[in-house]
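With one protein chain removed, the remaining protein chains of the complex are shown where they sit.
Right, subunit A next:
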Amino acid sequence: MVQYNFKKITVVPTGKDFIDIILSRTQRQTPTVVHKGYAISRIRQFYMRKVKYTQQNFHDKLSTIIEEFPRLDDIHPFYGDLLHVLYNKDHYKLALGQINTARNLIGKIAKDYVKLLKYGDSLYRCKSLKVAALGRMCTVIKRVGPSLAYLEQIRQHMARLPSIDPNTRTILICGYPNVGKSSFINKITRADVDVQPYAFTTKSLFVGHTDYKYLRYQVIDTPGILDRPFEDRNIIEMCSITALAHLRASVLFFLDISGSCGYSVAQQAALFHSIKSLFMNKPLIIVCNKTDLQALEGISEDDMKLVMEMKAEAMKTLIGQGGEPTNDEGVLLTMSTLTEEGVIAVKNAACERLLDQRVELKMKSKKLNDCLNRFHVAMPKPRDQKERPPCIPEAVLEAKAKKAEQAAEKQKKLERDLENENGGAGVYSASLRKHYILANDEWKEDIMPEILDGHNVYDFVDPDILQRLEELEREEGMHQEHEADDFEMDGAELTPEEQEALAEIRKKKRLIVQQHRIKKSTAESRPTVPRKFDKDKQFTSERMGRQLSTLGLDPTLAINRARSKSRGRKRERSIDKGNQNGTDDMDVDGDQPNKKLRLRSRSLSRSRSRSKSRPPYEVVPGEGLKDSAQKKKAIKLAEKSHNKRNKDARKGEADRVIPTLRPKHLFSGKRSTGKTDRR
C-alpha cells in the first residue's frame, strides 16, 4: 500500500552543488597524502581509490533520485493522471531517463580510467589520469544540470499536493466557477478554502474531512469547470476532470439557480450534459445553491425544465445502483451556504448514498462471505407484547427541559450589544459598577476616597474589620476579668523564711520547666540513648506491662520474653542441668525459639572450664536485633556507610586512571590548518 505522501523525496541538488558535494566528500574521505617516492603500486592504488570512490558516490546519489521519484505507471491512476496533467508525463520521464544515462556514463568512465591507471608508471601520469576521470564525470553531471533543476521544482510542487487517499470514502464537488463549492466545503469541514467573488479562485484540488455515522469522509473541492471541448481545457480544469474520472466518489453537482455566478442555468445545464459521462457508476446529487437569492420554485419555466432534465439523468444513476426508483428525495436538493439551511441535509444525503453503494459492492464481493458467517447479531426474542422503552430518570428530563428553556431565551443582551446601541466603542464606556454586590444598593455609585489625612485609605481598609473588632473586644473583656484576679506580690511584704521558700519554689519551678522542655524535644534533637545507659531505670518490664495493658494487649508473653533475654548466663547453665532432672528446678519459662541460642547456651555450659573468648567471626544476637543474621546485616550496613581509611596504601578511587591510552580522537583526523606531525 503506497503512501500517497510525496513529502519524503530527498532534495535534488543543482548540478553545480552536486559536483561540489561529491568532490569535497572525495577530498575529505579518502587519503590525501602521496609522494613521488612511494612504490608505484601504492601510488596507483591511491588514485584508483579516488576515482572509484567518486564514481560510487555519484552512483548512490543518482540512484536515490531515480528511486524516490514515483513511477507514473506504478501508482494509482488518479495520481498518475494528476501528475501527468500538472507536470507532463513525457517531460518527467525524459528527465529521469537522463539521470539514468548519466549514472551509466559515469560508471563507464570510472571503469575505463581505472583500467588506464594500471599502466601509470609515474606519479604525474597517475595524477593526470585521475584528474581527467573526475573531470569527465563532472562534465556529465553539468550537462544533466537542467534536468536536475526541473526535478527539484517538481519535487517541491509534489510535496505540497493535498494528500488524497483514492480508495477511501470520498465526496466530490463540481460545477461552474463561483457557484459556492468552496463555501460548502468550508461549512462542513475544517478546510479553510479561499472564497472570493471572482471566478477561478480555487486553482487546485482542496481536501477536507467530515464525519458521518462514525465514519470519516474525504471531501474534495475542485476548481470550476467551464463548458469547453476537451482539448481546450487548461491545467486547472483538467485537475477536476482527472479527479472526476478516477475517484470512486459520490458527486455533488452544484447549480447556481440565481445566476449570480455570471452563468445562466442553461449554460450550467450544458456543462452537466457534456460531462455526464464522467458520472457513470457514481451516486450523483444535484444541489441547487444560493436559494436565499432565488428559490427553486421561483425560477422560469425553461430553467425548471432544464433542472428536471438533469434530475432525470441523476435518477438514472440511482436506478443503476439498484435503489428504489421512487425515492427521488436524495437526488435534487436545495440549500444556501449563506443562511446555512439545507447544508447538513445535502452532506447527509451524499454520505448516505455513498455508504450504501460501498456497502452493496462489498456485499457482492467474495471477500465478505468469509466474514459474514462469522458475524451474528443476536436480538433478544420479545417474550410478550409489552413495550419497554429506555428509562430516563425524572431529574434528567427536568434538567433537559430547563436547558432547552435557557437555550430558547439565549438571546440575552450582551454588553457588546449595549455598547453598539449607545454609540460604539469610543463613545460608550460600560459602567463596571452595576453588578457590584453590596449591603445597600444605593452605595453602588458612591465615590470612594483614596487619600484621607495624608494616608492611603486602602492601607487601612479591611473587609473583616467589624468581625475583628468584635473578637478583640471579647478578648479584652476577658483579660480585664483576669486582671482583677491577679495581684502583684510586693517583695517587702514577705518574711525571710517566706523569701527562702519563694526562691526554692522558683528554682524548682525552673527545673521542672527545663525537664519538661527536654522531654518535649523530638527524637531529632534528642540523642537516642540505648537502654543499657538507662540509669534512671525507667524502662522496666513492669512499665512495659502497664503500657501494653493500657493498650489492651496481654503483656505476659512479652514480659516473659524480656525477662528470659535479660537473664544472665547463670540462669542458662542451670537450665541445662535442670533438663536432665526434669522440671523440678526453677521454671523453664524461657522458650528458646532460636536454635543458635540453644546451642550457644549449651556450648557455654560445656565450655565453662575454658575461657570465654569468642571466635572473631561469631556474631551474637542482641542489642535490639532478633538473630545473628539480622545482626550480621546490620554490621555490614554500618561498615558500608563509612569510608574505611586506606591504610594499606592501595590504589583508591581518587588515584588517577587513564581508561584508554590511545584515544581515537587524539590520534586520528586531519587538521584544518598546519601539519599533523606531532600528536
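Quick notes on this structure:
Throughout what follows, contacts are C-beta pairs under 8 Å (C-beta built on N, C-alpha and C of every residue); 3 or more make two chains touch, one makes a residue touch a chain; residues count from 1.
Methods note: contacts and distances are computed from a predicted model.
A single chain of the complex does not appear, and UniProt lists its protein name as "Ribosome biogenesis protein NSA2 homolog", one of "Myotubularin phosphatase domain-containing protein", "Hemoglobin subunit rho", "Proteasome subunit beta" or "Ribosome biogenesis protein NSA2 homolog".
Across A:Lys8, A:Lys36, A:Arg160 or A:Arg662, the residue that sits in touch with the chain not pictured is A:Arg160.
Here the missing chain is touched by one residue of A:Leu96, A:Ala132 or A:Leu278, and it is A:Ala132. Although one chain is not drawn, the whole complex shows that of A:Arg42, A:Arg71, A:Lys93 or A:Lys118 it is A:Lys118 that touches it. Residues touching the missing chain, restricted to subunit A, are 20, 24, 27, 112-113, 115-116, 118-119, 121, 124-125, 128-129, 132-133, 159-162, 191-194, 203-207, 672-673 (touch as defined at the top).
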